[in-house]
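The full complex has more chains than appear here; those shown keep their coordinates.
Note that the chains are named A and B in the order they appear, and that numbering of residues resets to 1 at the start of each chain.
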Amino acid sequence: MSVPYKIEAMEEMLVNSSKGAPTKASDRIPIIAKPFVSERAMKLLDVVEKFVEEECIPADAVFQQQVGTGTETRFSAHPPILEDLKKRARELGLWNMFLPKNHFKEGAGFSNLEYGLMAEYLGKSGVASEATNCAAPDTGNMEVFAKYGTQEQKDRWLKPLLEGQIRSAFLMTEPEVASSDATNISLTMKKEGNDYILNGSKWWSSGVGDPRCQVYIVMGKTDPSNASVYKQQSVMFVPFDTPGITIHRMLSVMGFDDAPHGHGHVTFNNVRVPAANMCLGEGRGFEVIQGRLGPGRIHHAMRSIGAAEKALEWFLARINDPKKKPFGKQLHEHGVMLERVAHSRIEIDASRLQVLNAAIMIDSKDAKFALKEIAEAKVLVPDMLLRVLDRAIQAYGGAGVSQDTPLANMWAHGRTMRIVDGPDEVHALQLGRNENKRGEFCLKKINWQKKRSEEMAQSYGLQKRDLLQLDRKWSEKSKL
Amino acid sequence: MSVPYKIEAMEEMLVNSSKGAPTKASDRIPIIAKPFVSERAMKLLDVVEKFVEEECIPADAVFQQQVGTGTETRFSAHPPILEDLKKRARELGLWNMFLPKNHFKEGAGFSNLEYGLMAEYLGKSGVASEATNCAAPDTGNMEVFAKYGTQEQKDRWLKPLLEGQIRSAFLMTEPEVASSDATNISLTMKKEGNDYILNGSKWWSSGVGDPRCQVYIVMGKTDPSNASVYKQQSVMFVPFDTPGITIHRMLSVMGFDDAPHGHGHVTFNNVRVPAANMCLGEGRGFEVIQGRLGPGRIHHAMRSIGAAEKALEWFLARINDPKKKPFGKQLHEHGVMLERVAHSRIEIDASRLQVLNAAIMIDSKDAKFALKEIAEAKVLVPDMLLRVLDRAIQAYGGAGVSQDTPLANMWAHGRTMRIVDGPDEVHALQLGRNENKRGEFCLKKINWQKKRSEEMAQSYGLQKRDLLQLDRKWSEKSKL
C-alpha cells in the first residue's frame, strides 16, 4: 500500500460537496449534539472521515481479493492489507476510540457520544472498524475484560486485544434453543475440582473463523436448578485451543460468509476450563452480558447510520450517472427517485438523533439507565438502513444485487442487525411492556380529566345536550 | 370555572407515573436537548404541563358544548371558557411564549427550542394554544407585524393581538389554482391611486369564522408580468370589514367544522385597500411568507408531537381498562398491542428529536438556514402522528372514531397537517432536490475510490481474478 495518491483530489471534492462551503464531518454534527462534543473529538472525527473515505473504502475490495477462495483458505489466512491499515490508523491517532472515558482509562479518552460520531464513519467501510481496533465483538469483549477481569486475565487477553494482536469471540447463541430469550442458554458448565467441564454447542460465534481469534467468552449454565433463571447462567473465558472444542462449520449470511471473521458453529465436548477463568463469579452471567450489550448496540447503530449514508451516496451517484437515461431522462428526473432520496434523508437524520441521544444517556450515568433509549435505537436503525438500502438497490437494478456495488453485502449485514443481540420483537416487546407501566396512570388521569370536565360544564350551567334532545324527538317518532 | 378541585390528586398521579421517581415535563426533556434549555424555561414548562393537563384538557369538551349548533351560531359566538382560561394563563405567566427572544422583545423571552418544548404540551389540548395566546395563525401573523410592520400597523394590529383582544387570518390558498406552488396565487392587487383594488377568491382562510378576527394578511399578485414569478406576489394587511369581502361558506375538515375558528371560503370583489397597508413593499410577498413559515412549522410539529403523546396515553388507558377483555385477556396482553405501543414510543421520540434539532438550528441563526431541518420535521411528524393515532383508534374500536374520544378529531386535524403549508410531496421534492445537489460529487468520489482501490490492488500484486479464470474454463466447455 505504498502507492502514492493525490490526497488533494479528495479534499477538493469534499470542499466542493456543498457548493462552496467546506463540509467536514465535524461540520455535519447535528447542532443539538454539539454541546456534547469536545474540540479534540471534533478534530479526530475529521481524521476518521478522511481515513475512511480515502484509505479504508478503497481497501475494502482489496481485502476481499486477499481473502482467497475455498473454505479452508478463506478461514485460515488474514488479509495483509488490514495490518497495513492498522499501522496507518495508529499513526493517525485512530486507536481504541471506543472505550468510554468515564469508565476506562485504557481507551482514547472519548465519550460514547464522541465515539458514536466516529463509528458512523467507520460503518462506511468493512475494514475501518478493525483497522482502528474498534471492531465487534472485540470492543464489547474488551469492555468485559476491563470491567470484570482479574489482573492476570487482563494481562493475558486484554493487553494483546488492546494492541490489536489477537482477536476474541463471544459465544452465547445456541442452535437448539430460542436464544432470543437468554435464559434458555443450555451449554452446561459443571464444576469438577478446580475446573468446569463444558458441554454443548454454540453458533453465530462471530469471529472464530479468524486465525488470530484466541479467546472465547462463553455463556453457559452452572446452576440449572437455581430458582432464579437469571442466576443459572455464568460466563467464562475459554482459550480457543482448549481440547474438546470443534468448529463444525461456518454459517453464511444471505449467501455471504464474512471470511475470515466468519460465524462459527462450535461444539464443546467435555471441555475443561480452570475455575479461575470464571468471569465475576458463578451465576453472574446476566450481569456480564447486560453491562456489555448497551454500548455495543450504540456502536452497531452508528455504524448502520454510516452505512445508510453510504447507501444514499451510491443512490445519488446512480441517479446522476449521465450514462443511465431510461426513457430519455436521467434517473433523478424521474419523480419517484427524488422523493425516495428525501425520505432516506429524513429517516437517516431522525435515526441518528435517536442514537446520539441514547449515547449521551449512557455517558450521563450508565447503560442501565438508558435501556429505553438503547432499545429504541436497536429497533429503529436497522429498519431504516434496510429501507434506504432497498431504494438504492432498486435504482441500480441488477448492479444493486451484484458484487459490483457494496449494496447487497450491506443489505445482508443490515438484515442481520434486526436479529443479532435479540430480534426486533424482543426489544419492542420489552419497550412496550415498560411503556405499558404507565397504563394505569393514564387511565386514572383521563378519568380524572373527564370528571373535571363535567364539573366545569356544570359550573357554566351547561347540560349534556345530546341526551335530552334525542329523547324528545323519539317520542314523536314513535307515532309514525 | 370557579369550581374548586383537588390539584393534589393530579400531582399525586403525576408523581406516581413512573413508579416512584417524580416525572415532570422538565424531567422528560431529552438529554441531548438539555443544554439548550434555561432554568427559567424548565420551570415554566412544568407550569405549562400542569395548566394543560389540569385545566385545558378538561375545558376542551366544555368549549365544544359552548360553541352551539347551527352554522350561524357556531360561527358567531365565542365560547366564554376561553376568556377564563386566558385570564388563568396570564396569572400563571403563560403568555406569548412563542415570540423568539433572539428576534423580538415583545415575547416572553424564550428561544424557539424552549417554546417548542412548551408547544408540545399545548398540542395536547384544543384550547391551550389560544389560552396562552400562542395559537396559529396569530403567532405567525404577529411575527409578520413585529418583523415587517410600520409603527402604525403595529399599534393597530400587533398590540391587540399580543393582548389577545383580536384575532387574525392569513389568506394565501386559492380554490382555482394549485396553491401548493405559491407562484400560482392569482388574486389580483391593482394599484389605483393610493389604493390597491383586490379581486379574487381565497379558501382555507383559517380563523375567519371567529367573530374577533379583525385583520386579514392577504397574498396576491401586484405585478403579473414580472419576469420573476416570485416578484409578482405581494402581501397586504386588510381589515376584515372592508367592503367587497364576502365569506361565502365554511369548509369542513373530515367532517369537523372547527368552529368558531373555521376555515373560510372568501371572495374579494373590488376590495379597496390603502397602499399604506402593503407589507414590506410591492413584490416582496415571498420574502414575507418565507420568514413566516419556518417557526410556524416547528410549532405545528411540536403540537403534533404532544398530540401523539396524548394519543399514546389514550391507547395505554384503553389496553389497561379492566372492563375491556376480549377473549379473556386485557388488550395489553394481546401481543400485537404492546408491539404497537413500542413502535409508537420509538416513532414519537425520534420525531421529537428531529423537531428540537430544527428549532435549535433556527435559534442559532435564522429559519432560512434551517430549511432542510424544517422540511424534515414537516414531512416526518404528521405521518408519525397519524400512525400513532390510527393504532389508538383501532384499540378503541367504535369509540375511537366517535365523539367519545378525542382521537377522531385529532386524526382529522393531523391529516390536514400533511397538506397545510404545502403538501408532503412538495417538501419532499424540495428536500430531494437539495440532497441531489450532492449527486455529482458522490459519483466523482465513488469513481475516485474505485480507481484508488485498483491502484492499491496492483500495489499488492493482485490481479482481477474473476476475469481470467472463466476464460480458461470456457475453451474446455466448448468441446462438450
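Everything below uses one rule, namely that a contact is a pair of C-beta atoms (placed from the backbone, for glycine too) under 8 Å apart; a residue touches a chain by one contact, two chains touch by 3 or more.
What you see is a predicted model; the values in this text were computed from it and never measured.
Colleague: Total subunits of the complete complex, with 2 given?
Modeller: 4
By our rule, only the chains that are shown with their structure count from here on.
Colleague: In degrees and to the nearest 5, what turn takes the CA positions of chain A onto those of chain B?
Modeller: To map chain A onto chain B, rotate by about 180 degrees.
Colleague: From the C-alpha centre of chain A to that of chain B, how far is it in Å?
Modeller: Result: the chain centres lie 33 Å from each other.
Colleague: Quick check: in the complex, which residue numbers of chain B touch chain A?
Modeller: Its residues touching chain A are 1-3, 5, 9-10, 13, 16-19, 30-33, 35-36, 53-54, 57-62, 65-66, 80-81, 312-314, 316-317, 319-321, 332, 335, 337-343, 345-346, 349-351, 353-354, 356-357, 360-361, 364, 372-373, 376, 379-380, 425, 427-433, 435-446, 448-450, 452-453, 455-460, 462, 465.
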